[in-house]
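Shown here: the complex without one of its protein chains, the others still in place.
Order of writing sets the chain letters: A and B. Residues in each chain are counted from 1.
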Amino acid sequence: MNRKDIALGLSLAFMVLAISIVISIEGIGPIIPIDIRGLGASYLWNSYNPWNTTLTSFSLNAVTAIIWDYRGLDTFYETAVLFASIVAILMVLRGYIEVKGLGAKGLSDITKTATKIILPLIVTYGFATAIHGQLTPGGGFQGGAIAVVASSLIIAVLSIEYLYGLGISSSKLMLLRVFGFLGIIATSISLAIIGMLIGVNTYIFQNMAKENSLSMPINFLDTTLAGSIFIFNLFEFIIVFSGLTFALMMLTIREKELRNIDTFVEEYE
Amino acid sequence: MTSSIIPYLVIVYTSILSVFISYLVVKERDLLIATLLMLAQGVSYTLIYYLLMAPDLVITYIPVSVGVVPLLLFLLIKRTERFEK
Partner (left out) sequence: MSEEYIISLAFRTAMISFIFNIAVALYGIFSRPSLIKKLLCLIIFADSINIFAIFIGFRYIPSLYPSPPILSDIPTTVKDIQNFVTVSVDPLPQALVLTAIVIGLASSMFLISLILMYYRHYGTTDIHVSEEAEKYEEDIE
């Protein structure tokens, strides 16, 4: 233990002691309040309220309404951040090629058969969670994250040769990802463009009718559909599934495919 | 003591368990076992999210911290070094 480690330990212990004293004398507010804050209470009050058609969003799940309707711009930029990280992975590993027919072929036959039975069930469960986002706990990210478990099972049990054999290459996954992103952009400005053509006053990311009469569809036969929240959840499922599968495929490429990277850099410079 | 304070006692027990597990993660030299311990800590955090009544976070935190990130870390450890120092 040299002196740097001891000084580090002492300063961290001092920080823990100071913050603990501030918390236990209730310096940052009561520990468990009886009433929640006014902003949270107003979101709960207005998220499914058929008598207040200006502020409501007809969604039974308050968290999904906050993510896609009341604070929709935050979620849009978070999708862009996920896109930027995938582009960064592609940029760091540039110059790779896809080689078929090398390496191991996966685990034993019993494991492969059992996995092939389970895979469609996992994707169906993820899709069902994604499109019921306004009725139960669920939504776009949740369903997409569940469906990515299926593709990580393919990569771990059946080998990556199976994905190449199915015809899924990295450029097709990138195309699907960009299609999903364009779908979200199109949904968010669709009502604004229709309003501009007709001549009424509309907003971007508008879900329900404000002071005019344009709004996204509200009901589907007898369950609530919450307008643009349903469409956003569909596109977000496609985005998360294809983006994370693409990143998994990028990080499992083998040495022979990676060997092209150094020569690529040298002849470029 | 009524039986309605049992959820709060489970929260206390799980938080103290997660401090112990994260101390073990820092001390371990074999990186494969450190990743498995980080996975166990993710499970204990999921239990706390459930007891604090946040079901959306439970079904998005389990695939992220028990499925995708440890798989990428295992692939990385296979290509680089396994024991530190």
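The rule we apply is simple: a residue touches a chain if its C-beta (ideal position, glycine included) is under 8 Å from a C-beta of that chain, and two chains touch if they have at least 3 such contacts.
Please read all numbers here as calculations on a predicted model, not as lab measurements.
Partner chains of the missing chain, restricted to those shown and counted over the full complex, are A, B. When you scan A:33, A:101, A:167 or A:199 for touch with the missing chain, the hit is A:33.
Although one chain is not drawn, its touching partners on chain A can still be listed: residues 4-5, 8-9, 12-13, 15-16, 19-20, 23-24, 31-37, 39-41, 43-45, 47-51, 60-63, 66-67, 71, 74-75, 78, 81-82, 84-86, 88-89, 92-93, 136-137, 141, 247, 250-251, 258, 262. For chain B, the residues touching the chain absent from view are 1-2, 4-5, 7-9, 11-12, 15-16, 18-19, 22-23, 25-26, 31, 34-35, 38, 41-42, 45, 48-49, 52-57, 60-61, 64-65, 68-69, 72-73, 76-77, 79-81, 84-85.
One rule holds for everything that comes next: only the chains that are shown with their structure count from here on.
By the touch criterion stated above, chain A contacts chain B in their complex at residues 61, 63-64, 129, 137-139, 141-142, 145-146, 148-149, 152, 155-156, 244, 248, 251-252.
Listing the residues of chain B that touch chain A in their complex gives 55-56, 58-60, 63-64, 67-68, 71-72, 75-76.
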